[in-house]
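Scroll down for the structure; my scribbles are underneath it.
For this depiction, one protein chain was excluded, whereas all remaining protein chains were kept in their positions.
Let's look at subunit A:
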Amino acid sequence: MNFLKTFKPVLQASKLNYTLMFFISLFLLSSCEKVVDLDLSNAEPVIVIEGNISDQTENQFVRISKTIPFTESNSFNGYTGAKVTVTTPSGILINFAEVSKGLYRSQRFRGTPGQTYKLEVLADGKLYTASSTMPYPVGPDSVGFKKLSFFGNSNIYPTVYYKDPAGVQNQYRYLLKINSKSQTDIVFEDRFNDGNAVSDVIIYDGDDIKSGDIIDIEMQTIDRNVFKYYFAISQIGGNGGPPVAPANPDSNFNNGALGIFSAYTKSTISIVLK
């Protein structure tokens, strides 16, 4: 039994994620896990688009791929030959050129908070479009660590402190790296702490943090649809709760494409655990 999975819901309860108490009882009832072979059917490949525009002057990227069968090795099944453009609110068309299989890159530019961007992808003769509005930036005031202990298992988790702007709906996304290795991405919203000094504990299921480790955190502000998309993924992933009926998260693309287009702001902070 995976201890973190057991207690993750409790930890998240500190962020009002109180619905997920289930695995506590599973622990007490000594459940067991086993890897099994299943005969899974293979669905027709579907296009997946992951588009990003940040508020930093840099090359922006769009990744286009197709789904692969469950039994294959995890890999990015890049899609070649798509036509990719982003339109700014003032009508400027930005082209993205394919730099490697499925990876499309723009010239260096930055998005402006408050503006709505439209991404268009022409692939297999079908046009896929999505829009995203870049939120206003909110940066971290500081990053610290929290030691949380349940049933004798204790771990250290990074915690981001910031002041949430009052009166607006904000959504946050964190990307956590430890010694340059990606650990998790996780989303939060301010529904229960609008306008307050907030501390978001980044609970993750990966390498434990040790003294001397370099912790990189990218804090993003994301629009509502993007938040719902990532929140749905975390819900389907079980999130430590009872089994839910899985479904694809609602994408902001039309025409049945999977994936998400996000215009976001970012600030990064790096810290070493003493």
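Keep in mind that, in the parts below, a contact is a pair of C-beta atoms (placed from the backbone, for glycine too) under 8 Å apart; a residue touches a chain by one contact, two chains touch by 3 or more; residues count from 1.
Assume contacts and distances are computed from a predicted model.
Chemist: As a check of understanding, state which of "NADH-quinone oxidoreductase subunit I", "CubicO group peptidase, beta-lactamase class C family", "Amidohydrolase" or "TonB-dependent Receptor Plug Domain" is the UniProt name of the chain not shown.
Modeler: For the chain missing from the view, the UniProt record says "TonB-dependent Receptor Plug Domain".
Chemist: Thinking of the whole complex, not just what is shown, which of A:Phe76, A:Phe109 or A:Phe145 touches the missing chain?
Modeler: Missing-chain contact among the listed residues: A:Phe76.
Chemist: Just the residue numbers, please: which parts of subunit A touch the chain that's not shown?
Modeler: Contact residues on subunit A toward the absent chain are 10, 13-19, 21-22, 24-26, 28-38, 40-46, 48, 50, 65-70, 73-77, 149-152, 154, 175, 182, 185, 191-199, 228-229, 231-233, 235-236, 238, 241-250, 258-260.
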